[in-house]
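With one protein chain withheld, the remaining protein chains of the complex are depicted in position.
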């Protein structure tokens, strides 16, 4: 049964695999202090145009988020996030487990606005309430949407005006930056946030996320915090090798672009088959509204995610494309939907 | 300027003060192991008809909530609370600081329903999300409302059916149980919850809350947890003396009833002066909708709490009455409003 | 049975009780924002000669320690303490519960030396280990010993040289500062530490500790942290009233001096009865080495603390004197020991 469940169903991109194989018996020091990590870090800093940034490598996204956010905050400080934010919904309370409240606000396809942040700042005042200190956004969002540069800048402004940090979860940054509607560069991301991470797991890496701490006041002692959270990989080289490969020859962007292009093709096919989308397809996540009959047929052939109930007769389901998706199945799905 | 800001503006009820004075030079063991605490505990257990309950004394409510809830939960377990719940809004993230997420749901005057709890249970499933494990309610609520016995029972039912604990924050339990609309006894509270606390601070004590753990599976090692949270009072006798006094001769209920009766008089006066209430007055908190002119005049003579903006021309303010409120000022406030 | 178990067996000193009675029906704002607290705070700041210090009032010592230390440290930072330190031994892991390791070092009668701190700094290096950041001392110590000004200064020096904070637990500061062997003032304590607390509970207050944060970089948002730990007393006035009374007319020192003087009398009597001391008596704690026969007889008449096994035939026990100790029992104990 072909899987459209997520963008990490397969192993790793062949170029990465090749590098892993080639370097396998090389000896390196541990804990991301090796030459591959150092090189990948330099490469990323040059690429984002932030020579003074710190780059740290993690195995996964929840680990990255919990380590970074708990490192940046004092105990009484809270995070503002969309109510749909991955840290709030799908990380089993990892942030709260480090002691911090997440203040949730409404969203549009996973995106939040400066106005909603502003409304929180009006409500939260004084020592009987947590102190909002950091705004968490994801790009692309949990609904596949993409922030415009203008939107990012307006969030940055309200953050600067209110002594708030801005953190961007880039688990799916590659598809965001290669979306047809995107108008920002990775250098913009770095310029307008205090910290963000570049997702590898969902973009062709075996695993791995590169956390970039742009704000220098947040950099001190960060390696201690990685180790304390159990997130310092012994054979750290594996992370360096992967990110070096992703950022050589623009593989990172190529893979994102491929996922988007397949999603776009699938999305158009779906609509042409008369099936409605739940939200517009901006990146590699496609949200469809299907009847129970359609659902039943699709389930026979494909693996995908049940998202939410739409109404008494319909469900929302999610298909995800990736660097590895076989395009033959894209067409097959559309064909099937046309027959239903 | 007379204060209607809260129900803890004065010291303690004279009967308690007298007992404190009389026992001052008695020697006792520390940490609530003294004879006063033991007696107060026995008294409460008899009164609530739960001989196997455990009673523990705390200095304040936030301390009680954070110690109890963190003791009852494993790290991945979450609390369901009204979005207006004191633990979520006004305790500076004390619960999250112990590692637990609070899942918030809508409310009516601070009360939640079994249906809203049920809706959470549908949404939260599987190890990528926190596991709802405890329902937190307050009685009276942050808006002064009172649960009916029927409502409490229906919450209890959904809890039992879903392996959820039910915890009642009784910071203002005295006014709840003596409200004209109330139909439950303290024995009902004990019967239909796993744990609850009986508020002293807001009902005539100098300070103090009595946590009752009815569910025996939650009782083990609880004293360790009190000490760990810094909540074990060295001169614990002070708590025993106060609760003994409150539960002798029904002082606890008398004081609640007095606060309610004054609130009722104030509330009726307010309405008779043509000023609208924001929510009906059920206990000792009165929420008024006032114009800016009215607000300006009231501010000259009284201290009270700004609650929220009502509309462009009106604000919601809160008056609180208590065992100590001087009724002369009740009438004075009404008079003033009538002139505006 | 007369209690020598600790210095908080009775209620409060009559002068404090009188003030509590006199002010009982006054209305005040809550949460230590009242006039009594403000006045007590000003008084203390003047007394310690630190106009820019912040003073915060707590109900108890464990609460004070856990709130302060967790507020001062980032997650990976650790505390250096004597292995006998109250925070390590007798607070049920309250500090660790806020996330921090305590690195323990040897002690002499509860005191630590700059050399032992230095040894820790040599061993702890790099991100795989916690980062020592704060030195915790108590004065008087858990064994009743008193630091000399010279010792305090040498700890301060090593702290300054190594970017370590110095924190002093003054649960028994009154007896330390009035000990015959003492050569420092409370202004010295303030001058040579980053923060310390002035103990009330063990020196005649009903309860209460005054935390003084001298180091201005540690002061930000501290009230949030008090509230988050459940340590913000609703009727905060009670704390202000007590500390105002303690620091008017030098009552604080008088009470400490009385406890010391009785301890000295008891200690001399014990030695004259041929009973050995476990450590020299410097303040109000007396540690005796008694045979099982002596122990048996003492137990019939007095309540005291079993400290530790001395050898096969002897136990160490602790007697504590206080502001409230009835001197008649001092002489009685000595008489009894002389007969054994």
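Residue numbering begins at 1 within each chain, and the chains themselves are lettered A, B and C in the order written.
We adopt the following convention: a contact is a pair of C-beta atoms (placed from the backbone, for glycine too) under 8 Å apart; a residue touches a chain by one contact, two chains touch by 3 or more.
What you see is a predicted model, and the numbers here were worked out from it, not measured in a lab.
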| item | value |
| --- | --- |
| Contact residue for the chain not shown (choose from C:56, C:76 or C:237) | C:76 |
| Among A:106, A:126, A:230 or A:296, residue touching the chain not depicted | A:230 |
| Touching residues (missing chain, whole complex) on chain A | 2-3, 5-6, 8-12, 14, 17, 20-21, 23-30, 59-67, 91-94, 97, 201-202, 206-207, 224-225, 227-235, 237-238, 303, 324 |
| Chain not shown, touching residues in chain C | 75-76, 78, 89-93, 96-102, 127-130 |
| In chain B, positions touching the absent partner | 70-71, 74-76, 98-99, 127-128, 130-131, 221, 223-228, 232 |
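Just so it is clear, only the chains that are shown with their structure count from here on.
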| item | value |
| --- | --- |
| Inter-chain pair with the most contacting C-beta pairs | B-C |
| Most central chain, judged by mean C-alpha position against the global CA mean | B |
| Chain whose average C-alpha position is farthest from chain A's own | C |
| Distance from the mean Cα position of chain C to that of chain B, given in whole angstrom | 33 |
| CA centroid of chain A to CA centroid of chain B, Å | 42 |
| Where chain B touches two or more other chains at once, by residue number | 91-93, 97 |
